[in-house]
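As you look at this complex, bear in mind that one protein chain is not there, while each of the others sits in place.
The letters A and B name the chains in turn, as written, and every chain counts its residues from 1.
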Amino acid sequence: MTGQTVPMADEEFVMGFRKQNVWTKWIALAFFFGKVGSGMFILAVLLNTPLIALAGLAIENVGKGGSLIIHLGRPERFWRAVSRPQSSWISRTVWVMGVFTLIALLYLAMPQGSPAWQFFKVLALIGGVAVAITDGFIMNDSPAIPLWNTPMLPFLFLLYSLLGGTSVFFFLVYGGWVGVTPLIDLETLETVLIIINLMGVAIYLASLANATATARESLRLLLRGQYSTMFYGFVVAIGFILTLALTLFLGASGGALVVGLITLADLIGHFFIFYLLLLVGVYAPVTGKLTI
Amino acid sequence: MARFGMVVDLKRCVGCNACTLACKAENGTPPGIFFTKVLEQLAGQYPIVKKKFIPVLCNHCLNAPCVRVCPSGATRKRDDGMVLVDYDQCIGCKACAVACPYKNRELLPQGKLRQGHFKGHLTPFEKVKYSKFQEGVVIKCTFCCDRVDQGLEPSCVNTCPAEARVFGDLHNPESKVSRLIRQRGGFQPMSEANTDPSVYYLE
Partner (left out) sequence: MTQAAFSPADKDRWIKSACKMCLHGCGIRVNVRDGVILKIEGDPDNPNNMGKLCPKGHSGIMRHYDPNRIKTPIRRTNPNRGPGVDPGWEPVSWDEALDIVGRRLKKIRREDPRKLLVAINDFQRIHLWGWGAAFGTGHYFTTTGQFCGAAYHPINGIIDGAFASVNDYEHCNYWIQIGGGDGFSSHLHVAGSIKRMADARVDRGMKLVAVDPRMAAYCAKADEWIPILPGTDRAFILGMVHVMLHELNRYDAQFIKKHTNGPYLIAPGGRLFRCRETQKPMVWDGGDNMAKAYDDPTVGDFALEGRFVVDGAEVTPAFQLIKDALKDHTPERMSGICDVPAGTMRRIALEFVEAARIGSTVMIEGKQYPYRPAAINFYRGAIGHCQGTHDHSAIKLMNMLVGNIDVPGGHLGVGLDHRLLLIEPGPDGMIKPQPHILHPPAPFSCPPQTLQMMEFFPIGLDPAHLVAHNILHPEEWGYDFKPEAALIYHANPLKNINGYHKVLEVFRMLEFIVAIDILPNESTEWADIILPDHSYLESYMMTLCEPPVITGHTLRQPVVEPMYDTRDAHDILTDISHGCGCLDEFNGLLNFTMFLKPEYYLEPGRKHTAQECLDRMAKSIYGPEMGLDWFRQNSNAVRRQKPGEMYMPWDGMRISLYHEYFLQVAGELEEKFRSAGRQWDTSSYHPIPVWNDDHPLHRIPAEYDLYAINFKAEAVINHHENTTIPWINELVSNIPIHKGVLINTRTAREKGISTGDRISIESPFGKVEGLARVIEEIHPRVIGISNAIARWTMHPVERKMNVNFNRLLPASLEFTDLVSGHQETAVKVRISKI
């Protein structure tokens, strides 16, 4: 038989593509806080703003940790999640988060400029990057969902982490909340990162166009199916076009309101891209046979 | 050591769903939860149409992704190949449900056991059966391990009017399952996922 379209089975007793539906908003929030928190921390370490680093750490632990615990069916048993780091990426992320938090606290506790501080600064930066990308491995570790099963994902997590952290900083600095030594031009960084992220997402999605039928079904759901409105609205229009337009044409000179708007728009796009990637996670038909 | 497995003869299956309800009765699964069910697959255009009935259940994979991703060790594999969830250890992270390429696992949501099939009224049957479950953990087909441990066949195999389901030891070359796989060329579902399922299909 040819020319047959494989249906989306949902809960019906039909052989077809099926959407994953157990990792949704709380996992998306955990990823969101995880990336923004680690991004803030990394930027804060680089820009030497310990308070913001602490805030990043707090967002990481409370935001991501809290979302994950709420996500659990049995939150009171959360501590059991550490049991199997040898094979489970969830266990590993919990360990990575714990170790990172410990290192970060040590770094913040050390006298600034001391050799130990220098040492822990490097370790904390590595930890921050590790925290950002391990979440990507959680998704990447699901071979059943071809959309997620690509090394592009951990990379995207890192990119979004940096962008997220930068956006928050952008707001804090140009909003006049925080003063930093202008090691780097945050406005340029923000613009560059938005463009890099845009390219990252585009390359990721483009790579799926020639992937398996199942991955293409994910892509179809995202670009043409039931989630396309959310994708084009929140991710593309708000997350990319609006932020780029605002940074390019108004930027920091637009004042606190514009800067706040840019950051908000970026964070909205940020949340929704990963939320939608979760929602459009599609499995192949059970037997693996698209037709009979 | 035995490795328990099942062979599903798609030629014999008539899609009656006796297995689906024999499973509901044996395991007393809460509303909306099926440990096994019969999917239909359609191909072609009128008048050249083909339709197949394909029973699905946990494949008790040898290389089970659900075991690998479980952060708490609640999902384990027995020596005889059965993949089971220890409800006392499961934290409900649903990583296994996401990792299963067959989507044969699901979370038993809070409130489901109190609600029951008659919305707020638990039948005496449900009261007994639900006492085995816990809310907030992931549940799935157990290959009827309690029955198998007593030397019985899983409930779905026991009832199948078409005898489309055969249960036995995949390690014993002379068992009926092994012979059927050899003689009829049994295939594993979604073999490209490299999970090495213990459920084989015959076409």
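The rule is short, and it goes like this: a contact is a pair of C-beta atoms (placed from the backbone, for glycine too) under 8 Å apart; a residue touches a chain by one contact, two chains touch by 3 or more.
Not measured: the values here are computed from a predicted model.
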| item | value |
| --- | --- |
| Residue touching the undisplayed chain, where the options are B:F4, B:F35 or B:F53 | B:F53 |
| Given B:N63, B:T123, B:N172 or B:N194, the one touching the chain that is not displayed | B:T123 |
| Residues of subunit B (touch criterion as defined above) contacting the omitted chain | 9, 11-12, 14-18, 20-22, 24-26, 31-32, 34, 37, 40, 42, 44-47, 49-53, 117-119, 121, 123-129, 155, 158-164 |
| Residues in subunit A touching the chain absent from view | 11-14 |
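Simple rule for what comes next: only the chains that are shown with their structure count from here on.
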| item | value |
| --- | --- |
| Chain centre separation in whole Å, for subunit B relative to subunit A (CA means) | 34 |
| Subunit A - residues contacting subunit B, complex | 1, 3-4, 9, 13-16, 18, 20, 22-23, 68, 71-75, 77-78, 80-84, 87-91, 94, 138, 141-145, 281, 283-289, 291-292 |
| Interface residues, subunit B side, partner subunit A - complex | 37-45, 48, 50, 52, 54, 56, 65, 67-74, 89-95, 97-103, 106-110, 134-138, 187, 189-194, 201 |
